[in-house]
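A single protein chain has been omitted from the complex, and every remaining protein chain is retained in its original position.
Going in written order, the chains are labelled A, B and C, and every chain counts its residues from 1.
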Amino acid sequence: MRAAIVDRPLDPASLLAEVATPASGASTLFVGTVREVNEGRVVTGIDYSAYGPMAERELASVVAEARERFGTERIVVEHRIGTLRLGEASIVIAVSHARRAAAMDAQRFVIEEVKRRLPIWKREHYADGTREWVDPTRAPHVAEVR
Amino acid sequence: MRAAIVDRPLDPASLLAEVATPASGASTLFVGTVREVNEGRVVTGIDYSAYGPMAERELASVVAEARERFGTERIVVEHRIGTLRLGEASIVIAVSHARRAAAMDAQRFVIEEVKRRLPIWKREHYADGTREWVDPTRAPHVAEVR
Amino acid sequence: MVANVLLFASWADALGPSVRLELPEGATVRHLLDAMTARAVGKSLPKPLVAVNHKYARADLHLRHGDEIAIIPPVAGG
Partner (left out) sequence: MVANVLLFASWADALGPSVRLELPEGATVRHLLDAMTARAVGKSLPKPLVAVNHKYARADLHLRHGDEIAIIPPVAGG
C-alpha cells in the first residue's frame, strides 16, 4: 500500500510491478492522461497544483478505505503535480487482488474518490493562449459562454 | 483494435502504449495472472489450451462488441496459451477512452465476456503432482471432495 | 452423414482429440450431443456446449455435410 503526490513523470509499468504478487489473480492499472480536447476546447497542457499536506492525507485515506472495503493491501497510487504536456499521465492507480472483480471495483473506487476529495486543481492551457482553472461543478455549456 | 491468441509471454506495458493516444483521458490495463492458490489447493503452473480458430473469432467479436457498446476503437487484448508459470500473465486487456467510466466499463465487459465465451481451457498443476481441468461450472466444494 | 467431431480438455483426455460419428441425415445438435453423451458414459465428463463452424450452436440447429463440429466443455479462459 502506497500513496504519493509527486512532481516527476509517472511510470505505470513500475507501479504494476510493485503490486503484482503470486497471490494475485488479477492486476489492474488506471492511467489518467492529459486530453487534447476538453469540452470542445483544444488543450495544449495542464498545470496541476495541490494543497500538498492535505492531498497526501486524503490520498492515503482513500487507499486505506479501499483496502478495508475490497480486502487487498496491494494498492499503489501516484498523482503527479506541476506542468504536464499532452498525453502525459497525471495519475496512475495499480491494484492487485486474488479476485478480478475486487481488483476492478477497488480501481474504480480509488479514481472516483480521488476526483471527489483530493485538494488538487488543474489549469488547462488552450491553443488560443488562454488558461483556465477547471471547475467540474460548473455545467459544461455554462462554462463555455461565461 | 486488436485481439490475438498468442503462445509467448505477454508484455502489459507494450499493450498500454499501443492504446494510448492524446485523445484519451484514461487508459486501463487488466492483467490476469496464474494464482498460487485456487480453491485451497497450491498451484504450481497452468496449461492453457484453446480451440484456436474459434477462440480468435470469439475474442474478435468481444472486442468489436466492446467498441460498439462503449465507443472506443482503442482496445487491445492478448490471451496467452501454453504452459505458464506462477505469476505469469494469461491475459492482458488494454483500453483507452476519452472518458474514464467508459474505459473501466469496457475493461470489465471484455474480461467477463472472455471468461464466459472463449473456448479456452486451463489445467492446473498442483503441488501434490496432480493436474486437473478447471471447471467453473462446478461448485467449489463439490469439486474438492469428488 | 459422417461427422468428425473435435474434442478439447477433459473430453479430449477421455476420448481423444476427435471422434467420427455416424448421424442420420437432418440430425440436429441435440442428436449429436445425445450420441456424444452415449460415448462418454461412465467417464464423468462435464456437460458441454457444441460449436458449429466456430460458433456456439443451438440444440435445434441442423447439421450439414462439411460443418466443423466441436464439443466445448466448460470454458476457463482469462
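Definition applied: a residue touches a chain if its C-beta (ideal position, glycine included) is under 8 Å from a C-beta of that chain, and two chains touch if they have at least 3 such contacts.
Please read these numbers as outputs of a predicted model, since none were measured by experiment.
> Quick one: which shown chains sit in contact with the chain that's not drawn?
A
> Please identify which residue in A:Pro9, A:Pro53 or A:Gly71 touches the non-displayed chain.
Looking across A:Pro9, A:Pro53 or A:Gly71, the contact with the absent chain belongs to A:Pro53.
> Of A:Val43, A:Ala103 or A:Leu118, which residue touches the hidden chain?
Answering carefully, the residue with contact to the hidden chain is A:Leu118.
> Which residue numbers on chain A touch the omitted chain?
32, 48-51, 53-55, 57, 79, 90-91, 111, 114-123, 133-138
We adopt the following convention: only the chains that are shown with their structure count from here on.
> Round to the nearest whole Å and give the separation of the Cα centres of chain A and chain B.
Each chain's C-alpha centroid was found; their separation is 25 Å.
> Go ahead and note the Å separation of the Cα centroids belonging to chain A and chain C.
49
> Multi-chain contacts only, two chains or more: what residues does chain A have there?
As it turns out, chain A has residues touching two or more other chains at 100.
> So which bits of chain C are touching at least two other chains?
78
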